[in-house]
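My questions all concern the structure below.
Only one protein chain is missing; all other protein chains are in place.
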Amino acid sequence: MNEISGKRAAAALAAIRGKKPLVHNITNYVVMNYTANALLACGASPVMAHAAAEVQEMTALAGALVLNIGTLSPAWIEAMHLAGERANQLGVPVILDPVGAGATRLRTETAKELLTRLKVSLVRGNASEIMALASGEGGTKGVDSIHGVEEAALVAPGLARDLQTPVAITGPQDLITDGKRTFMVGNGHPLMSRVTGMGCTATALTGAFLAVEPDPVDAATWALSYLGLAGERAALSANGPGSFAVALLDALYNLDAPALAAGARVSQVLS
Amino acid sequence: MNEISGKRAAAALAAIRGKKPLVHNITNYVVMNYTANALLACGASPVMAHAAAEVQEMTALAGALVLNIGTLSPAWIEAMHLAGERANQLGVPVILDPVGAGATRLRTETAKELLTRLKVSLVRGNASEIMALASGEGGTKGVDSIHGVEEAALVAPGLARDLQTPVAITGPQDLITDGKRTFMVGNGHPLMSRVTGMGCTATALTGAFLAVEPDPVDAATWALSYLGLAGERAALSANGPGSFAVALLDALYNLDAPALAAGARVSQVLS
Partner (left out) sequence: MNEISGKRAAAALAAIRGKKPLVHNITNYVVMNYTANALLACGASPVMAHAAAEVQEMTALAGALVLNIGTLSPAWIEAMHLAGERANQLGVPVILDPVGAGATRLRTETAKELLTRLKVSLVRGNASEIMALASGEGGTKGVDSIHGVEEAALVAPGLARDLQTPVAITGPQDLITDGKRTFMVGNGHPLMSRVTGMGCTATALTGAFLAVEPDPVDAATWALSYLGLAGERAALSANGPGSFAVALLDALYNLDAPALAAGARVSQVLS
């Protein structure tokens, strides 16, 4: 990261810790606990709420709305639309995680319908999920990617332009693009792929950064640097994926703004 | 804690470990795993069940019923009433955690209706939640408190008298009152506020103590001392909120009855 964007990333992390923005998550059952803890470690205030009767009120209190389709059901899809509409009315940024798009029609179609009916600030997925949104065809085995970021990188800028929504693809390297500007994030560790919900955590943390930074490409780039850098630190003491997941929460908590500015490895892709 | 109540607290913890009471939780998705593990570490036997078709049977087997409104939906509200009615018929103590009361009408009204229609042995919340129940007006940002325990302490005794239900407010200091007797618990550690569901864990553990101690003020005081003392121990080895949450489960498991009697810091507030 160059010096200016390093300082802006650090300022964003400091802003999260100062303002403690509420991040409203309508997310999947598997990761709720871990992403709530990651948001707390980052300095944000997480809330999970999905009842149609309350999601609009909750979103109105929030600095960002995270929609994650990892364990869908009809009532939750309705709640995502209700919350998203209110977020759009109020200018609350919305981030979508299309977990498992491409694996089932329900997931692919739900993700597409959310993208069509709502103004989404950013989509964060793995390579297979992003390719499923781009091609309209399945290709994911489940929720783990079977494609490389390089493959998805070929379609991501076009997808971002078509959707008018920036796209972040996470994997061994992360790629963030709005179709005009494209960044790569080199931070991270292989153990991140052996902990469930690490992608969902990337999405939730990006929500926290979106609550303090209006540019979604910048917010995602910084959030992914922050998470990846914490992963690098966590790996230093980990004996496997269990202790890694625990140490990652510690690292998110202990990583301060100057360390983020110094450790983030971001490069702009010049087309 | 004076010597007599220290011995009674220790006896209660020993009773939980001897009897392994079933604690039936109708609780939120975020904390289910952690509170189940905390109850196991304490010595109780946790069960989570929410289907209308089975909650009354499950409650009939239980030593305490924990109602937690952290991720509500209509079916779960119905289940809470069904289980609570059976608990009342059978004399099974009911404890209510009004997570996020004040943040949305659904939460505030659900908490109040449960308190109106059921005989609840104790309400355990953070300062903002308790103030929302007392004032009938919102004031919570999400599920994290934006008020101090001192503020809530001003309204808690009156609320307890109005509801005829003892109230426990957790925070940097915990306050437990039935409107006549009031206790403060000084155990705890700041990292407890950086782990999701720590308040829910306080509620669940109070459920375990209620299963062996009929006086809800005593049960809550001891449970909060026990949890806070475990938090102090966990902090000794923690590097951040991730390792703290893990070490807290270890500490709950390893804390024995004499150590609870010796380490609890409880004072009675004389009005």
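Which chain is which? They are A and B, in the order written, and residues in each are numbered from 1.
As a convention for this text, a residue touches a chain if its C-beta (ideal position, glycine included) is under 8 Å from a C-beta of that chain, and two chains touch if they have at least 3 such contacts.
All values reported here derive from a predicted model rather than from experimental measurement.
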Exercise. With the full complex in mind, choose from A:Val23, A:Ala53 or A:Leu72 the residue touching the hidden chain.
Key: A:Leu72
Exercise. Consider the whole complex, including the chain that is not shown, and state which of A:Gly100, A:Gly179, A:Pro216 or A:Gly231 touches that chain.
Key: A:Gly100
Quiz prompt | For subunit A, residues in touch with the removed chain | solution = 28-31, 33-34, 70-74, 100, 103-107, 141-144, 194-197, 238-243, 245-246
Quiz item: What residue numbers in subunit B mark contact with the hidden partner chain?
Solution: 20, 22, 24, 29, 32-33, 36-37, 40-41, 45-51, 53-54, 57-58, 61-62, 75, 245-254
